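Removed from the display is one protein chain of the complex; every other protein chain stays in position.
Letters are used for the chains, namely A and B, taken in the order the chains are written, and counting of residues starts over at 1 for each.
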Amino acid sequence: MSALPRPKRADLPDMLDVGGRQSRRRRRRLKAMEAAVAVPVLLALLLLGALLFDVITDTLSWQVITPAGSGRSYAFAEGFAPFGSWERVMRHELAARGVPAADVESLLADPEERRVLEARNRVELMPWVNGRPFRWLVTTTSDELVADRPLWGGLRSRSELLAAAEPGQVVVLNAWLDPAFLLRNASRSPLVAGLLPAFVGSLMLVGLVILLAVPLGVGTAVYLEEYASDTRLARLIELNLSNLAGVPSVVYGILGLTVFVRLMRLGPVVLAGALTLTLLVVPVVVVAAREAIRSVPPSLRQAAYGLGATRSQVVLRVVLPNAIAGITTGVVLAIARTIGETAPLLVLGAAAFVPRPPDGLLSTFTAIPIQIYSWVSENDVEFTHVASAAILVLLAVLAVLYGIAYYLRRGFASR
Amino acid sequence: MTEADKIPDQTVRSSPVPAEEAAVVIEDLSLWYGDFRALYDVSLTVPRNQVTALIGASGCGKSTLLRSINRMNDLVDGVRVTGAVRYDGVELYGPDVDPVEVRRRIGMVFQKPNPFPKSIYENVAFGPRLTGFRGDMDALVERALREAALWDEVSSKLRESGLGLSGGQQQRLCIARALASDPSVILMDEPTSALDPIATDRIERLITDLKRDYTVLIVTHNMQQAGRVSDRTAFMHLGRLVEEGPTDLIFTNPRQELTERYVSGRFG
Partner (left out) sequence: MRLRAAARARERVFGGVLLALACLSVLTTVGVVAVLVFETTAFFSDPAVSLREFFTGRQWTPLFADQRFGILPLLTGTLMVTGIALIVGVPLGLMSAVYLSEFAAARRRRRVTSVLELLAGIPTVVLGYFALLFVTPLLQRFVPDLDLFNPLSAGLVMAFMILPTVSSISTDAMQAVPGALRQAAYGMGATKIQLIWRVVLPASLSGIVASVILAFSRAVGETMIVTLAAGQRPLFTLDPRETIATMTSFIVQAASGDQPAGSLAARSLYAVAATLFAITLVLNLVSQIVVRRFRERYE
């Protein structure tokens, strides 16, 4: 028996192409394609790197200042005291400004005088002052900025800057992100502006959102997973949730502005912001909580029912304790969202300038991203540095949160 | 005494295939999935223009053996192969052989019908398009569908989705799809296990027709099917080739006790 004649196909030679050009070309093409499709991943990494690099270098700048104070700087050891550096450096500075020693003591002892002094004078540890490393310098609201050079440009021309500086001027490498920045109140002057009010505002928002969104989100998830059968209502809730997740956050801001700020007459206060953000993050919590609840093995539930547990007992004692890791992940992601969300708060009317941290649920507030936005829109080089310092703080907080979420999820997956 | 101990080391062969009739020659083929050894020194000669059936209990390695002929096992992570498979005088596991080239000449039909979510026409044209076929595609598609005995049923709806066909039709579409690539060998991995008896009968008659133009190697767990369609049968057990020979001999007069027990339905 032999094969019948078959039509010859030009595209398919009879013999196997062993190690021939075809195979080699095929292998090359595959390699090329793999390299090509990996490009966006590299680009994304590059962008992340460029962003971090840009933010970090923006938090450092070379400045020539005409100080309103003495213009003297003090060695690190001269001014350092645990939690008391401000006072120690200020003593040196006041003496250098020619204030008699007795007056220095009375100034610092009088709470009102001290408050004014603290508001006007910021004690900063500068990485570089007039050629000497790590020195304390007192900057004030009346300092005059002569020049501001970016980190790299200034690094090359710092000796020229120093040579060109007139008597009385100081050339410094200013690190905008320093402890003073975190602990100071906001100010119209970039040199003394601090992040404290925004930081406290963000913390209060996060606390309130957790308090509100967790019961709401977890309750919804438990209802959908453990109670609802495939009814119209359950389907409506589900469809609604998936659509809510797609509503632009700025629209939530409009809802908050209209309902909480205006109709309920709360005004642009912490509570209104927290309520708005709660509505925004509930879908995030629901999705994570549902996934966690679904991964609790049915056998556990059946065992509990078998022992005569009621449905609520099963939920509270079996389902939720076993789903806690997944739910926590969802909550952490919701917190991350809360911290970074800008548009709804902006629309709500969160103030761009709040001098002090909010002192209650009904006080006006600002938050870190709002503060960043307002500093960036100042369109002033020094405010840009302040904004980048705030961004670095924001990114650091987020990094910690994502780290926790990643860790939780990994632990969750390995179970 | 375990089952493995009862397997003789040597494969028993009746009326071996003459070298000039060989389409595929397997020599001392062993295969490991990671630490698990799935094949033990299998040697088998597949004759041209005949149907060879691979039988054996599930897990005996018959599908693995089939898939190692067109190097489909390469797609599994951690596979290691020793020994040789020769086709047209070429050692398929040679260092310079591209598995893509191998699969274009040795076609495969799978256990479950797996047409692409495309039209019937595009399903059949898939293989020729892969090699950049520039001839008369309509004629090629028609020929493949006729060879797969599907033409009369689908000629009026070539542009409809292949997923709209019945299970048996889908499997014949998959056969037509394999035929359109002009392979000389077709591997079938339990092609009727997902089909009803009527569809199965249809495919079996088709297989018998196909051997006029192709060499067919079929894995089946159905003894009757092996008896009906194949010219030669190879019986495998726990990764070893126990016995092979003309189908009538294997079924009526096996020389190994293990083979006899299997073909008479006493295990498996």
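In this text, a residue touches a chain if its C-beta (ideal position, glycine included) is under 8 Å from a C-beta of that chain, and two chains touch if they have at least 3 such contacts.
No experiment lies behind these values; they were computed from the predicted model shown.
Just so you know, the chain we are not showing touches A, B across the whole complex.
Interface note for the absent chain: among A:142, A:159 or A:242, the touching residue is A:242.
Set against the missing chain, the residues A:224, A:272 or A:408 yield one that touches it, A:224. One of B:178, B:207 or B:263 touches the chain omitted from the figure, and that residue is B:178.
Counting the whole complex, the residues of chain B in touch with the unshown chain are 70, 72, 75, 100-105, 107-108, 110, 112, 114-118, 126-127, 129-131, 174, 177-178, 181. On the side of chain A, the interface with the absent chain consists of residues 26, 29-30, 33-34, 36-41, 43-45, 47-48, 50-51, 54-55, 58, 215-216, 219-220, 222-224, 227-228, 236-237, 240-244, 246-255, 257-259, 262, 279, 282-283, 286, 310-312, 315, 336, 339-343, 346-349, 352, 369, 372-373, 376-377, 384, 387-388, 391, 394-395, 398, 402, 406, using the contact rule stated above.
Simple rule for what comes next: only the chains that are shown with their structure count from here on.
Centre-to-centre spacing of chain A and chain B amounts to 60 Å, using the average Cα coordinate of each chain.
In the complex of the two chains, the chain A residues touching chain B come out as 1-4, 6, 9-12, 14-19, 22-23, 26-27. Touching chain A in their complex are the following residues of chain B: 48-50, 87-88, 90, 94-98, 100-102, 104-105, 128, 131-135, 181-182, 184, 212-213.
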